[in-house]
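What you see is the complex with one protein chain gone and the rest in place.
Naming follows writing order (A, B and C), and every chain is counted from residue 1.
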Amino acid sequence: MSIKTTSAVPALLERFNQIRKRTEIICSPLEPEDTVVQPIVDVSPPKWHMAHTSWFFETLILKPYLPGYEIFHPQYAYLFNSYYNSLGSRVLRHQRSTLTRPPLREVLAYRKYVDEHVNRLLQELSDEELEQFRPVLELGLQHEQQHQELLITDIKYIMGTNPMLPAYQPQPAHPKQSIATPARFLEVPGGKYKIGYQGSGFCFDNELGVHEVQLEDFEIMNRLVTNGEYLEFMHDGGYGDFRHWLDEGFTLVKEQHLEAPLYWVKQDEEWHRFTLYGLEKVDLNDPVCHLSFYEADAFANWSGKRLLTEFEWEAATQAYPPQQGNFVESGLLEPAAADPAKEGVQQLFGDLWEWTYSAYHPYPGFSKAPGPIGEYNGKFMINQMVLRGGSCATPESHIRATYRNFFHPDKRWQYTGIRLATKK
Amino acid sequence: MSIKTTSAVPALLERFNQIRKRTEIICSPLEPEDTVVQPIVDVSPPKWHMAHTSWFFETLILKPYLPGYEIFHPQYAYLFNSYYNSLGSRVLRHQRSTLTRPPLREVLAYRKYVDEHVNRLLQELSDEELEQFRPVLELGLQHEQQHQELLITDIKYIMGTNPMLPAYQPQPAHPKQSIATPARFLEVPGGKYKIGYQGSGFCFDNELGVHEVQLEDFEIMNRLVTNGEYLEFMHDGGYGDFRHWLDEGFTLVKEQHLEAPLYWVKQDEEWHRFTLYGLEKVDLNDPVCHLSFYEADAFANWSGKRLLTEFEWEAATQAYPPQQGNFVESGLLEPAAADPAKEGVQQLFGDLWEWTYSAYHPYPGFSKAPGPIGEYNGKFMINQMVLRGGSCATPESHIRATYRNFFHPDKRWQYTGIRLATKK
Amino acid sequence: MSIKTTSAVPALLERFNQIRKRTEIICSPLEPEDTVVQPIVDVSPPKWHMAHTSWFFETLILKPYLPGYEIFHPQYAYLFNSYYNSLGSRVLRHQRSTLTRPPLREVLAYRKYVDEHVNRLLQELSDEELEQFRPVLELGLQHEQQHQELLITDIKYIMGTNPMLPAYQPQPAHPKQSIATPARFLEVPGGKYKIGYQGSGFCFDNELGVHEVQLEDFEIMNRLVTNGEYLEFMHDGGYGDFRHWLDEGFTLVKEQHLEAPLYWVKQDEEWHRFTLYGLEKVDLNDPVCHLSFYEADAFANWSGKRLLTEFEWEAATQAYPPQQGNFVESGLLEPAAADPAKEGVQQLFGDLWEWTYSAYHPYPGFSKAPGPIGEYNGKFMINQMVLRGGSCATPESHIRATYRNFFHPDKRWQYTGIRLATKK
Partner (left out) sequence: MSIKTTSAVPALLERFNQIRKRTEIICSPLEPEDTVVQPIVDVSPPKWHMAHTSWFFETLILKPYLPGYEIFHPQYAYLFNSYYNSLGSRVLRHQRSTLTRPPLREVLAYRKYVDEHVNRLLQELSDEELEQFRPVLELGLQHEQQHQELLITDIKYIMGTNPMLPAYQPQPAHPKQSIATPARFLEVPGGKYKIGYQGSGFCFDNELGVHEVQLEDFEIMNRLVTNGEYLEFMHDGGYGDFRHWLDEGFTLVKEQHLEAPLYWVKQDEEWHRFTLYGLEKVDLNDPVCHLSFYEADAFANWSGKRLLTEFEWEAATQAYPPQQGNFVESGLLEPAAADPAKEGVQQLFGDLWEWTYSAYHPYPGFSKAPGPIGEYNGKFMINQMVLRGGSCATPESHIRATYRNFFHPDKRWQYTGIRLATKK
């Protein structure tokens, strides 16, 4: 983590309270019953997310820095540690869903208790005193924002795999009328590019190790791949033709009988998709969403194009600075169609995380911090692929052009999509 | 099912309302969060039990017999059918825990809706009209009582596998002071015995096919095996000595590292057990509980005795008519120590289901009813062992000397215990 | 084991040499490659069978009774112990197929070495000296005969799951011309029957505990169910109709997409079956073979009849003493059609093991011998069903009316078939 901010305590406190509040707003439409389950191992119970993010502040801020702090409950460290070996034993990940207690009510009390104590700690602080734990506090806020995005994707999975397909929120007030935006490929010149975070704000350790890469000329698609384009792939027998697929992806397709993106349902011979406001018809101009890397790569092969590497993606943001994106703040919680009136490369930020054909590996010179913070990113640098750009479930203040998200190539429950590239 | 009762409608209606109410009383100490989960496939979410028993009445009584009845929700048949192929497709058993919706609140509304309509149906009925569905209604009530017992065992499992070991109810008011009752073996003479239900009340189809069996003389233990006796087996290395065990049982012991009954926890070098009122020290005079058939059989082998067959058990009730038992109505929800002052064979009814060394197979002349009722018992007559006598979680009005309960030999989450026999 | 014979040493030695020789004859058509594999866990590599049966004699006869005997190889005890915990650790069952060494050649040398030493031991013996280990020697011979039958079923599986469907032996010289034998049901009167072995020859411990059972009148089918009758069940949609099936059986049918007996293959719209002499058309009059208990029971339910219990089966042999059977000595290695000219109940002995609706449990008074012999039968008395009568792969001298074979209800690779019963 590299943190070199200079803002004073009050602003930080306000931001802390806003971000913490936001988590509770996300969960407010839920029934207590919704907050317990874990239908697949990737999804964590919402109640667990709410407690785990609080445990992070309690363990890394309050216990070491607030004199006389008494922990809320002696067993919570065991229940709500996610994966930090440095911080002791814990409930196994796949058993999170068996924990009906503490109930939501007590988790909310836990959040309140932690928030009050963080407020008490910060209110009495000079900027000098703040400096000793400010990086960890900042990390805690970024961490909470990451879990806010996971909360949305996990809630969508919980709702979307219930046969009743319950809505999480009403349809946004002004339903969009989408218009087609023709696909174009825009040039990005080859050469030497600097990769990694060079600013003075917050970034994760995996963005550090700024280094140069040598790229060849390539062209980038001006928008994300649409449902209409993906339907062509489907109608052309894309899921049944091994030639487009990586071998492990094709094996998965056959084993799981995949034939469409996650959440797609055929009703009365027409494709629909589950959204957080219920089932709706597939809009041909919307970006296609909830795909695995395997599906993204197979589509690219079928189309005669390819995915970008993460370096090409980052270089493209230098050639085409990202425009304002469709982030969680829009309240849409689904990707939106591109705008035919706009020039340049759209949707680089927001809408959908874009699968790149780059493994999530350390940059040159990457090093892990000692202690629990060092377990945050580095130990996951194998078997996962990098995604870039944030999504409609990402807080706007959370994203950067250098931000590296990562998932295993078979995962589909995140807001993931396809951006194509081609040789010049 | 054999049903030959003559009671009038009002009494039946009162019984219906009492039994239905009882289910809700059992669930009343639960948080909504407790009602969703399924930590192992054997355990069903309490919310599911409550809805499923209502679906039974809706499907088999209200839809066919209440003119103009409108079902509560079109998807509930899919969500809450347990295993009736005759009644259509359904949520797979192991996926019951992913269903956060309908929430508990709506399940309670469903119960109310069904109850009101059953009340409406019954209130307008003559005894003659009642006769056409009375057997199914009676079966529905027996079915609800079976699920009441499962609710208690499932709630115990949900609480007992939570690291916080939450209590379901306060400790009963007058904590018992247990006294040892010496083990004695009482004679049951051999000869021809009539097996199966011969009365005029309700019984399940698996109790029919009354037939004679020829038994040899044997002796039956005057009470259930105690924790103290079982601890001797444990201290003697019982879990580690293959000679006592059936091969599949010993494999299980090694794979799952079993070394004590379910819910036993060693704290400060002393054995405790989880009860529905929290963790308590193991009482040496209480019956040992939550054992698999494998453990029961291994203990019997170690002790130089054996388990009874279900026929011997039923014959014993003819020689020693069961005394009043410790059923769910006692509120104890745990087995109680035998009474040294009592003569004869104690604890045949209540306290613990007793594993017999009899497979759950059809009696001679067994036949399944046509339609869904025929799926109630017969299709499970393989790979399961018979248990007899009811437990501290069984409603007293639900038990009979001919009642055949059945579970796979590895199951431990029911209130199961050991009764020994020996040759004369 | 109960052994009370008085024959002299020479006859025993000749029998020993004949039985040992027979195992090698069974394996003589095999390639060395055939003797290594284990396509499913139930099937053991033929090489393993040959070594294991030798290990039995080496361990239980030569080591304790031949002074100065030196074991053939120090690691063979580890490699070729099957399941005797008393005799030390061993290769796990499912890993038998990874053992390419010792090669067949050395296993045959091992057999020769053991045989020579048993011969040496026996040749110098008085009848009195023989008595001390004669029961174990007899058990070793019975054990070898059991493995001879397993060798045939295992070889059939190895050949029958190879896409090349290689023949093990040429078609028997005079191909049979089968004729239909009408099904008839013959009366067996109810009453008290004595069950268990009462003779003076060899029997297994599981046949002891002679006891009486009380049976009702029933009728037994005069022959085994035929392929033609089973095809009617198949054509009537038998595999797709849950009403005929035990629930665990129907689950298996769906999971494994079962639609015909094991080894049945449809070619050019006609059903064929793999035999040890290659693929041949299904003969409608032959007994249907290679069925699980689930299939046998489902067929019985579909036909409106039922399977016998093992007690009824044994009683039937008292009413209808078994006629000469089609055993391994016929060289057919497949069941043969019934003979329409014959009276009474045919095929009770030989042709096919008949599934009974009786769990493999101990008879009253059953007790295990101390030491390894006690592990022979008793520890398997759970979750298995009894089969009676022997098959076309059983040595004729091995069968008795009281003989209890046992397999899990899903097993199909043995020569198993269906005998029906009905109430009078």
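In this text, a residue touches a chain if its C-beta (ideal position, glycine included) is under 8 Å from a C-beta of that chain, and two chains touch if they have at least 3 such contacts.
Computed from a predicted structure; not experimentally measured.
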{"item": "Shown chains that the omitted chain touches within the full complex", "value": "A, C"}
{"item": "Residue of C:18, C:75 or C:318 touching the missing chain in the full complex", "value": "C:75"}
{"item": "Absent-chain interface as seen on subunit C, which is shown", "value": "31-37, 39, 47, 75, 78-79, 91, 95, 97-105, 158-159, 161-164, 166"}
{"item": "Footprint left on subunit A by the chain that the document does not show", "value": "83, 85-86, 192, 211-214, 216, 242-243, 245-250, 293-294, 357-359, 361-362, 364-365, 374, 379-383, 409, 423"}
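As a working rule, only the chains that are shown with their structure count from here on.
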{"item": "Most centrally placed chain, judged by C-alpha centres", "value": "B"}
{"item": "Centre-to-centre distance between subunit C and subunit A (centres being mean Cα positions), rounded to whole Å", "value": "60"}
{"item": "Rounded Å distance, subunit B centre to subunit C centre (Cα mean)", "value": "38"}
{"item": "Geometric centre distance via CA averages, subunit B-subunit A, whole Å", "value": "47"}
{"item": "For subunit B, residues contacting two or more additional chains", "value": "none"}
